[in-house]
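Since the structure comes first, as structure tokens, the remarks are kept for the end.
Yeah, one chain of the complex is gone here, protein chain that is, but the others are all in their spots.
Each chain carries a letter (A and B) given by its place in the written order, and its residues are counted from 1.
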Amino acid sequence: MNAENRMIQSVGHITMIIISGACLIPFLLLVVSSLTSEQSILSNGYSFFPQEWSFSAYEYLGKASEEILRAYGITIFITLAGTATSLAITSLLAYPMSRRDFPIKNQLAFFVFFTLLFNGGLVPTYLIYTQYFDMKNTIWALIIPGLLMNGFNVLLMRTFFMTSIPLPVIESANIDGAGEFRTFFSIVIPLSMPIIATIGLFQTIAYWNDWFNGLVYLTDPQLFSIQNILNRILTDIQFLSSGMADSRASGSAQQLPSTSVRMAIAVVGAIPILIAYPFFQKYFIKGITIGAVKG
Amino acid sequence: MTQVMRAQEKQIGVKKKTMKLKKYMPLILMTLPGILYLIINNYLPMFGIVIAFKDVNFSKGILGSEWIGFKNFEYLFKTSDAFIITRNTILYNTAFIMINLIVAVGIAILLNEIRNRFLSRFYQSIILLPHLISMVIVSYLAFALLSAETGLMNKTILPMLGLNEISWYTESQYWPIILTVINVWKSAGFLCVVYLAAIIGIDQEYYEAATLDGASKWKQIWLITIPLIMPVITMMTLLAIGRIFYSDFGLFYQVPLNAGALNSTTNVIDTYVYRGLMQLGDIGMSSAAGVYQSIVGFVLVLMSNYVVRKINSDNALF
């Protein structure tokens, strides 16, 4: 038994180290390229050991530091507000769907699932949000359209509730006279920390990485999130390379960020969420322990 | 007499119904914010599907524009590439679904077995890293590896192995593998977190009982872990099947850098539509592509769900 366990542990670690390496090495190349001088990349190629190091890419971004700091503020706000609201309405919808005794649970599941397959497209969505809810150039445009709740997360949560929250636990709570809301908040939620941490992580990543809402609903740069700013720099290049640009526009090409700047942009966009990730994991681990105790 | 009985029955029926309504009222209330959001965000914009069947002219309004039947769909089937793009889309997605599933479940099970909490956490954050980078950046990374003149492969790795340079962006035969590797690299970590959450949710009692019975780890994985996370696996797979006619635009367009020579192995429905409409920008034709993809996905999901329901109705989505 012990021998088997030890073998599993060592096989596990070795495999995971290889996999982690595969994930980490390209990222390392990204970081190193962002710190390599442009000349060095263009004439000697990409390398983990560049001939010449340079911070100029970060200096380039530093010129816009005021803008970037404000954008970080906006990103943090939308990520926190969006994730919290999202978790609330997602779990509130998923829980009744998970109850085997809830009469319209299948209809609801279909209702939710249908949204994953069909969508009206950008134009109608834009019309609804700008003409009826007046969200153009507001901070809500970064939080609500498309991101606030995702049918996929609802189904994921429903499945977790169904498989991990035993019906007897809920029934006994009901018999004790607890109302549905009390049961939900004091029994179901504490038992569901793993899934809540997971969905919370997904939502955090989704909000943190989102640039699309900003691209569509914002023209006011005061409201740009960090990804909007980074994406703006990248899309300018894309636009030029799509061949759609009038050649005249290439007169402005001196403003094109160089390769190392593009790499620095990716690093700047990803670092904060990497720092935030361990906090989620804390809850994740907490969720595991609570989950283990529940039985 | 019978009339009275019937009336009484009716009353009881109504009473039962109101009782039921009262009992489930709190649950219904819970669902309202979510339902409201889905109606606003997803169902109301679905009127846009009519755009696919119209020749939109804004001076007439969307509803006032002319109906043109399936004309907006024609360009999808117009070229000799129609077969290639459909084949590529389906083959790639099928491969992605299977490989991602195996890799992600495998890693999740491994991670769950690892006792050292610190290291387990460390591995988890690392495998999520690729998910955090946008496809545009991935395309730059791929270029850093594969560029003919400055790439790491041609400049460092291949010479080290004593091999000749390869002109990666002109030789299409390598790309099915390159794209599959990038896809797994980018999405397996995310899927793994989903499966890990499901595995963690499994009641430990099952394992304790199994250990007492002397079942080996291997057996426990096959007989407990896999069956218990089956609903999640089924759901994730059904969702992926529903999107089998879509493809990750960034992966197929930006990563190969739109290099024409690679088209026989990298052209999929989304890139074809993008290339075709980049000048026209016609919303009727682009929504036609969306409707086509959605309907194929919808039919496939209904069929697969039907099969799943036949096998084990608990695992079915609806």
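Here is the rule we use: contacts are C-beta pairs under 8 Å (C-beta built on N, C-alpha and C of every residue); 3 or more make two chains touch, one makes a residue touch a chain.
Everything that follows uses one rule, which is that contacts and distances are computed from a predicted model.
In the listed set "PBS lyase", "YjbH domain-containing protein", "YjbF family lipoprotein" or "ABC transporter substrate-binding protein", the entry agreeing with the UniProt name of the missing subunit chain is "ABC transporter substrate-binding protein". Within the complete assembly, B:74 is the residue of B:74, B:208 or B:314 that touches the hidden chain. Only one of A:127, A:162 or A:178 touches the chain withheld from this view, namely A:127.
Annotation: of B:94, B:170, B:211 or B:312, B:170 touches the absent chain (contact as defined above).
Per the touch definition above, the residue from B:30, B:56 or B:193 contacting the chain not shown is B:56.
In the full complex, chain B touches the omitted chain through residues 39, 43-44, 46-47, 50, 56-64, 71, 74-75, 78-81, 140, 143, 147-150, 167, 169-170, 257-261, 263, 267, 272, 275-283, 285.
On the side of chain A, touch with the chain left out of the figure occurs at residues 38-39, 42-43, 63-64, 67, 107, 110, 114, 122-123, 126-128, 130-132, 136, 215-216, 219, 221, 229, 231-256, 258-259.
Here is the rule we go by: only the chains that are shown with their structure count from here on.
In whole angstrom, the spacing between the mean C-alpha positions of chain A and chain B is 16. Those residues of chain B whose C-beta lies close enough to touch chain A in the complex are 20, 24, 26-28, 30-31, 33-35, 37-38, 40-49, 51, 107, 110-111, 113-117, 119, 121-134, 136-137, 140-141, 144-145, 147, 149-152, 154-156, 185, 189-190, 193-194, 197-198, 200-205, 216-217, 228, 231-232, 235, 239, 242, 278-279, 283, 286-287, 290, 294, 297-298, 301, 317-318. Of all the residues in chain A, the ones that touch chain B in their complex are 4-5, 8-9, 12-13, 15-16, 19-20, 22-24, 26-27, 29-30, 33, 41-42, 44-47, 88-90, 92-93, 95-97, 99, 102-103, 106, 108-113, 115-121, 123-125, 127-128, 133, 144-146, 148-149, 151-152, 154-156, 159-160, 162-164, 179-181, 184, 194-195, 197-198, 201-202, 205, 209, 231, 234, 238, 242, 244, 259, 262-263, 265-266, 269-270, 273-274, 277-278, 281, 285, 287-288, 291-292, 294-295.
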